[in-house]
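For this view, one protein chain was removed and the others were kept in their places.
So, chain A:
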Amino acid sequence: MLEIKNLVVQIEDKRILNGLNLTVNKGEVAAIMGPNGSGKSTLSYVIAGKEDYEVLDGEILLNGENLLEMEPDQRAAAGVFLAFQYPLEIPGVASMTFLKATLNAQRKARGEEELTTPDFIKRVNAAAQQLEIPKDMLKRALNVGFSGGEKKRMEILQMALLQPSFCILDETDSGLDIDALRIVSEGVNALRSPDRAFLVITHYQRLLNHIVPDTVHVMHSGRIVRSGGKELALELEANGYADYRDSEAA
């Protein structure tokens, strides 16, 4: 599904990713763990297509298509979804307006008919109910005045509506209390399917108790330095990232 080969990325002359290789298969939930500054968020932004990053080498293929040649909206239409670590507030844009615009833009890009308003509202209500999002929240401007937990739930709501094939969760657990973590995780788990892959970026093992990964990758200094099964997350939780700092020094 997703193949990243020898990805080298810098921002303002600072090298962040140093020949990163990663493969995520269809139906797989892959977790990326790593210390602060290892390049996890950069990786998510580069996959989604943020402009500030300069890709010096390598490629990112989604189902064989080169994402690096696409604009962010084209990547979204191709199936990429990034749940932001810090979802942005957009004053003046009602959440419903935003949801409808994005959903229809993606449908249009894929040559599908636009949704009728009743159909759209039905879908939103169903998804919102599952994520315990109250209706009045959807009437407010997008993310404006939302709590950290509400913002994250809104991200998952968007994911549920847009039905992407490759989902990146960038530290979705940050800022969540225990209940919100459960709700968000259940929302994500409900979307797991043999046709959909996830890249779950996190500092902590805690999230992975709720969203159990198939594979765990350790990222350090812009590279994947170790890969394994879900037990690797427990090992990291116990030992920290110190081992990898040593390997970097050597």
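In this text, a residue touches a chain if its C-beta (ideal position, glycine included) is under 8 Å from a C-beta of that chain, and two chains touch if they have at least 3 such contacts; residues count from 1.
Assume contacts and distances are computed from a predicted model.
A.B. asks: Leaving aside the chains you can see, what is the UniProt protein name of the one that's missing? Options: "NADPH-dependent 2,4-dienoyl-CoA reductase, sulfur reductase", "Multiple resistance and pH homeostasis protein B", "Phosphoribosylformylglycinamidine synthase subunit PurL" or "Fe-S cluster assembly protein SufD".
C.D. replies: Of the names offered in "NADPH-dependent 2,4-dienoyl-CoA reductase, sulfur reductase", "Multiple resistance and pH homeostasis protein B", "Phosphoribosylformylglycinamidine synthase subunit PurL" or "Fe-S cluster assembly protein SufD", the absent chain's UniProt record gives "Fe-S cluster assembly protein SufD".
A.B. asks: Just one of A:M33, A:A76, A:L181 or A:V200 touches the chain that is missing; which is it?
C.D. replies: A:A76
A.B. asks: Given that one chain is not shown, which residue among A:A48, A:L191 or A:V225 touches it?
C.D. replies: Candidates A:A48, A:L191 or A:V225; residue touching the omitted chain: A:A48.
A.B. asks: In terms of residues, what is the contact footprint of the unshown chain on chain A?
C.D. replies: Looking at chain A, the ones touching the missing chain are residues 48-52, 71-73, 75-77, 80-82, 84, 87-88, 90-93, 97-98, 101-103, 105-106, 109, 141, 158, 162.
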